[in-house]
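A protein chain is absent from this complex, but the other protein chains hold their places.
Order of writing sets the chain letters: A and B. Residues in each chain are counted from 1.
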Amino acid sequence: MLKQCEGSIAIAEAVALCRPEVICAYPITPQTHIVEGLGLLVKSGKLSNCEYINVESEFAAMSVAIGASACGARAYTATASQGILYMAEAVYNASGLGLPIVMTVGNRSIGAPINIWNDHTDSMALRDAGWIQLFAENNQEATDLHIQAFKLAEELSVPVMVCVDGFILTHAYERVDVPEQSKVDAFLPPYEPRQVVDPDEPVTIGAMVGPEAFMEVRYLAHHKQMQALERIPQLAEEFRRVFGRASGGLLHTYHTEDAETVIVALGSVNGTIKDVIDQMRAEGVKIGSVSLCSFRPFPTAALHAAIGHAKRVVTIEKSLSVGIGGNVSHNLRMALQGRDTKVSTVIAGLGGRAITQTSLRKVFTRAIQDTLEPLSFMDLNTAVINRQLERERVTRRTGPAAEAILRDIGTMAARVS
Amino acid sequence: MNKPFAITLDVGSSLANKTGSWRTERPVYVDRLPPCNHACPAGENIQQWLFHAEEGNYEAAWRQIMKDNPMPAVMGRVCYHTCEGACNRAKLDKPVGIHAIERFLGDLAIAEKWNVNVEAKASGKSVLVVGAGPSGLAAAYHLALLGHAVTIREAGPFAGGMMRFGIPKYRLPREVLDAEIQRIVDLGVKIELNTRVDDLDAVLATHRFDAVFLAVGAHLAKRAYIPAGDASKILDAVSLLRGMETGEQPLLGRRVLVYGGGNTAMDAARSAKRLGATETIVVYRRTREKMPAHDFEVQEAMEEGIMFKWLSTIKSESGGTFTVEKMKLDDKGKPQPTGEYEEMQADSLVLALGQDVDLSFLGKLKGLSINDGVVQVDSNMMTGCKGVFAGGDMVPAERTVTVAVGHGKKAARCIDAYLKNSVYAPPPKHELAVFDALNSWYYSDAPATVQPMLDLARRESTFEEVVGGLDQSNALFEARRCLSCGNCFECDNCFGVCPDNAVIKLGQGKRYAFNYDYCKGCSLCANECPCGAIKMVPETI
Partner (left out) sequence: MTGASRVKFYQTGTFTVGNRLLDVSVRSVQSDADRNNSLNSGHRACQGCGEALGARYALDAAMRAVNGRLVVANATGCLEVFSTPYPESSWRVAWLHSLFANAAAVGTGMAAAMKVKGRKDVRVIAQGGDGGTVDIGFACLSGMFERDDDVLYICYDNEAYMNTGIQRSSATPAAARTMTTPAAGQEPGNVFGQGKNVPLIAMAHGIPYVATASVADLRDLEYKVGRAMAIHGARYLHVHVPCPLGWGCDTGDTLKVARLAAESGLFPIFEAEAGEVTGRRTIRRRVPVEDYLKMQSRFAHLFSPKRDERRIAMIQAIADRNIRRFGLLDKSEQGAHP
């Protein structure tokens, strides 16, 4: 059913359509509206047979989900930013135990300095936690990915994170086709756990494993993700057949076939990138883009097929691997092994900084001119930085840099949450 | 379930890990010797029969006693219960009232007509027992059970020895004694009454006996030299007590003196009172503390109005006036004359100064050795004369019914071995279950049961039994006060407290076993065993 609604509400409804049995809710911007939406659905009776639990922390949220999932219940939670770090230990644990929990991450930066706006630092912090990480490009995809996520998670017995850009998607009102229950039911069978804590067939789950088997356990987790590489496109195809639209998959290409320059990015920024590509294509530039939907598993082969021929690749990245640069580009180089493709990393949009078409176009142009540095920071106010560095050079006790810079540029955060 | 590798495991699979290899010490079950058993002159397995009694299984309890002692009802009344003096429970509150339970069981057996049967094949051997006192009766009982033919020759008109001619009725009702003697007779033991053996040599020459057990007791009253005007006023306790039994009731008068400080003196004094004396005074040369009579007997006598004159000796009598010299205890606690005299009026004087053994019937028995007026025996109760054994009051030992019964049992076993041309070897004794070996925490607090007493008026005028028995419920209560020292009573503590489930419960009556595959040797079981039936021993590698 087509409706104009907030991204969070569409996601909440999609999750509800998947008939989750246990939902753990804990507030943090910008995911809050999702769990609020689910709360309303449960309380109003629209989503029945579901335990909606107001937990006392994200750590508890994931832990409750672990307990529920281990006992065979379909479990869901959502978080963002500080929250995902607060639950980090349990995030790893859920995947280690092979529990098919689905979690929405309303992507947001991580403090300090505290900042509520969008970037991908939070998901990136846990990219190696053994979860599948799917990034939604728009709210329709965000909606659809949740439905696919449950199926993927349960088939492989692995947890899935659906990453949705905070505010940009979670709080955006867009037209979304929220599927019908019957179709979702047809697509997503009831959860049949691979292992379950059950007095009828007692087992010990969560053993202590020493050096003699730990490597193998880890390898098997990796192997699961390799299986996911196969299943993700198949599921997208199955989804298309049932719901009549393409959503998900490992990646989406845009004019890559003949592109000499390919832009690679995660999530909603791909929309803006495509606009710029449209403009540049109109001008005859052989440029295209790849929107990575699956960051974990990383689709090396698919990416190779899509961009192997390009002369240069530019990643637009919403997270900074401090001290080296880009996370996406770092991973992407695996797909370009044996090629001398030039890869440039552009860190952009941190803490919600707008990524404008103008700025993107500038970067793309410089890339085509081969003047783009291997690592660059989009729209960085170098004057502010230089002044701060100068202050630090002069006096040791400069106080916190963030506050000093804010003072320098003469604005104060309007709202901090 | 298709279990994920390594993370998910089968339940209970740790059985593959044999933690027994950690052990440096291993627990083992032991049976230690309970102090009561150790102290019992009759060698009763008291702890064991209490164990049955605790469950209310009185017949099993009684049968356990009968393995060692054929007269529980008598014993429960007259035994001085050294067991109770040794009882570990005394260190918690009061000893277990073993005698009272034994009496209860004995009485119940009489009421229920429980019996024992001879199961052994007839051996074809015959044994002569001289004297039907407790020692002779006990020997006859055990010998009969072992399959031997037994003949008892008894000088007196009844069987029982001092149990009948000494111990008064009010302490041991005769129907109880009769019933328990009858049970022995029922085993086929022949008792020839009024048949004094005057010359053992002669008897043995005319009759063929394979062995002899002598148990003639000590019946000759010791006399003190007291110059007296009227010798008929002076008699001895043994004659007095015996007379009451044979119907030759002596005339004592209204005021009676009893001279002596032992149990016999108490019995004589208390009997005199019951025979109508208005005043009975025990004259004793030392103090109450030094008196050999048991405290409870002195106590009961005092309750009945018996008076005591301590530190006094009787010097002479003349016309109903007795001259008494005051005594003084010296540094060593010995009484010494003071030269101070006083006079006491009395109608009669009963001497209770002890008894000697009448050895005249032994004649010149070959090899016999007599010392201090008693017959010497070796560790197998045999006298110097081959095949002739002796026990009870006539051999050097404490003179009690219980010792006599114990001698009877032991002699029977030795005679049995002798008849089979071997030597009796007693089973080895277990280590003693001392209080420190117990974990007394586990025992419920429980005060001792008090036996009912006959009211005083009847105690002073009749020969009715003074001390009452226990009933079913207080006998059970009392039995359950037993700590079962040193012997597993299946409390499940070891089974429960083992953190490694390394104790196997074998089922009721079968106790437990250790599973050394898993026992880590922590010794919790040993420490928490209430009764000290587990011992840690070093592991040998």
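As a working rule, a contact is a pair of C-beta atoms (placed from the backbone, for glycine too) under 8 Å apart; a residue touches a chain by one contact, two chains touch by 3 or more.
Everything numeric here is computed off the predicted structure, so don't read it as measured data.
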Which listed residue (A:10, A:28, A:68 or A:293) would be found touching the missing chain in the intact complex? A:68
Among A:208, A:226 or A:282, choose the residue that contacts the chain missing from this document, as touch is defined above. A:208
Residues belonging to chain A that touch the chain removed from view: 21-22, 24, 49-51, 53-57, 59-60, 63-73, 75, 89-90, 93, 97, 197-199, 201-210, 212-213
Can you list, in ascending order, the chain B residues touching the missing chain? 6, 9-19, 22, 54-56, 441-444, 446, 471-473, 475-477, 480-482, 484, 489-493, 495-502, 505, 507-508, 515, 517-518, 520-524, 526-528, 530, 536
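By definition in this document, only the chains that are shown with their structure count from here on.
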Distance between the CA centroids of chain A and chain B (whole Å) is 92
Can you list the residues on chain B that touch chain A in the complex? 1-11
In the complex, go through chain A and note every residue touching chain B. 96-98, 157, 194-196, 201-207, 209, 213-214, 216-217, 220
